[in-house]
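Every protein chain except one is present and positioned as in the full complex.
Moving on to chain A:
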Amino acid sequence: MDIPAVSDSSWTESVRPKFHGSARAMFPVVLKGLFLTIITLGIYRFWYMTNVRRFLWNNTEVDGDFLEYTGRGVELFIGFLIAVAVLVPFYAMLFLAPLYMGAEAAAVAQGLYGFALLLLAQYALYRARRYRLTRTIWRGVRFQQSGSGWGYAWRSLLWLILTVLTLGLAYPWMRAGLERYKMTNTWYGDQQGAFSATGGQLFWRTLLVWLAALVVIGGPIAFVAGMEATGNIGAASPAHALILVSVIGFIVLVPVYWAVEFRWWANGCSVGPAAAACDLGNFAFFKVYLGYLGVALLFGLVVGAIGLGIGFALHSGGVLEGMAAQARPPVVFFVAFGAFYFLVGLVFAALWQVFGVRPIWRKSFESCEIRGLGALMAAQSVTPEANAFGEGIADAIDFGGF
């Protein structure tokens, strides 16, 4: 890979970030990480995640200089241990409550636990964001997040209640409110972030997607349900094929919605004098999914062919019949089957990282222009970086993502 010559951006020009990580460079990182993750029953995943982030950050270039990720696997691991310490008694109570309580008391207790878990999840989400930001360095200055995890958790809970009460109508304003909290608490050195996008904008921009979803997804389901309710069609009539329309509609509309929302979000973000302007296409994320689907399908075909070949070889060799005659097939059979299953799952997961996560990362960055970057001069913030708790509970609850 060639490093581009140092660009000399003038103060007014806008700068487009660039991502240089190729699939070929990422594949070994992912495959090795996933393999070690499997044989250590998941313990290695903190180091794996760290390596993937390093790859993504290290290959992201903004105005000639690359991002740096300074997080370490051991930090995430310690965070995980803390989360286990907090969550295990919690889960144990959840598991034992129905045994020692009456049915009603157990239901109430489980409801309360669910509520607490939701709050904890939001807290963890915010803390995880803080961890990632404080481990992100650009031009020798680190990002930082102020605000409090519990403050964010309560805010998101109140917003969630409001959204439920308004049957989802408040959702765009919830997104805007929470993003505003996150961005105004985001710092690049001593430069504060801001969020200028509004819930009203998101509402109008996504209205069409929601309406399309109502027609394409809700329509066929309502039609078929109506027909079934009136007894006009049997168990498996051609009308049921309409459900396929719903499924396809869902597959297309979710990434489209995601892209529209991302564009809205990115356009609202700024740090100090630098503001983003995003021109992500409506179908950009959908294309990523389509690409991944194609690659996965191809791999699936190869695996299927290999599986058939092995099956045929065993069959013609009389091995299968020999096993069927025995009461207990040899353990080797199960071990081999298990190993094959693991290997295939491993490659599928790796393919998702390389052909799903990587292009989404790339498009998220490359679709944004940053204006006023030349005027952004930050001094190192005096606040220390987030402690070594890593992402703690967020990892144990597992939110995925970056």
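Throughout what follows, contacts are C-beta pairs under 8 Å (C-beta built on N, C-alpha and C of every residue); 3 or more make two chains touch, one makes a residue touch a chain; residues count from 1.
As a convention for this text, contacts and distances are computed from a predicted model.
Chain not shown in the complex: UniProt lists it as "M48 family metallopeptidase", one of "4Fe-4S ferredoxin iron-sulfur binding domain protein", "Phosphoadenosine phosphosulfate reductase", "ABC transport system permease protein" or "M48 family metallopeptidase".
Among A:Pro28, A:Gly140 or A:Gly281, only A:Gly140 touches the chain that is left out of the view. Interface note: of A:Gly79, A:Gly149, A:Pro172 or A:Gly189, the residue touching the hidden chain in the full complex is A:Gly189. One of A:Glu13, A:Glu68 or A:Glu369 touches the chain omitted from the figure, and that residue is A:Glu68. Within the complete assembly, residues 1-3, 6, 20, 25, 36-45, 47, 54, 58-59, 61, 64-66, 68-70, 72-74, 77, 80, 84, 88, 91-92, 95, 98-100, 103, 137-142, 188-189, 323-325, 327-329, 334, 338, 341-342, 345-346, 349, 376-380, 395-396, 398, 400 of chain A touch the chain that is not shown.
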